[in-house]
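Structure provided below as structure tokens; questions to follow.
All protein chains of the complex are present and in place, except for one that has been dropped.
Then we have subunit A:
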Amino acid sequence: MTVRAEAIAVDNLHKRFGPLEVLKGVSLTAHEGDVIAIIGGSGSGKSTFLRCINMLELPSAGTVTIHGETIAMKKDGHGGLMPSDRSQVQRIRSRLGMVFQNFNLWQHMTILQNVIEAPVHVLGVPKAEAVERAEALLRRVGLHEKRDAYPAFLSGGQQQRAAIARALAVQPHVMLFDEPTSALDPELVGEVLAVIGDLAKEKRTMILVTHEMKFARNVANHIVFLANGVIEEQGTPEAIFGAPKSERLKKFISSIH
């Protein structure tokens, strides 16, 4: 096997909310083409961890390195950290495609406008080129005929697929999925998972926080089990689901099935 470049390296990440320590030193490396699924019970800190990668949540300690570039941090004076160079964070964020639990599409823009917004207004892509690419992406997620609709008129599944197209439009180095199907009605989950599964097959680097165990098992090449703010166990899907070692993981898996 060839050595693949590191896409994301998180080292010893801590996050405190006041007296509560949500993450107690989490380290994780994602190589190019990795699909990493983060699983764990609610309150295990998995969403917080994902949001620390692009600094939507500021870590209290630890470093985040993306494509070999470490995000420079400084003390914020309240015992935490803050980015010392805001433009560096903005530049790094602009190449991370984030998909949220609640879609967070911009409601005052049409679907097409949502998809071209970041390429045009953040990355400076010429509009015609961005539109062309956006249309291809919308066709791919099966929403081309909805391009001029406003998000409020779409179903949850359609909105989430549009949000995935929006994430793809920035040609992201890494895609971050924050519980992408948790807010969906059960019958709409499949269409979104199909799109994400497709992306995984292309060997796109992705980190996804999910409750869909079967899906995680099928698409991810690496599973991370978070519990109480630490990585309790990690490994291949076969190892995690087939032969869990820790008591907590065994309990968690049996509670799901």
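The definition used in the following text is that a residue touches a chain if its C-beta (ideal position, glycine included) is under 8 Å from a C-beta of that chain, and two chains touch if they have at least 3 such contacts; residues count from 1.
What we mean here is this: contacts and distances are computed from a predicted model.
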UniProt protein name of the chain not shown, from "Glutathione transport system permease protein GsiC", "L-aspartate oxidase", "Amino acid ABC transporter membrane protein 2 (PAAT family)" or "Cysteine desulfurase IscS": "Amino acid ABC transporter membrane protein 2 (PAAT family)"
Sole residue of A:Val170, A:Leu208, A:Ile231 or A:Leu249 that reaches the chain not shown, by the stated touch rule: A:Val170
Selected residue (touches chain absent from view) among A:Ala9, A:Leu56 or A:Ile253: A:Leu56
Touch with the omitted chain, as defined above, among A:Ser27, A:Ser84 or A:Gln107: A:Gln107
Touching residues (missing chain, whole complex) on subunit A: 54, 56, 86-87, 90-96, 98, 100, 102, 104-108, 117-118, 121-123, 150, 152-153, 166, 170
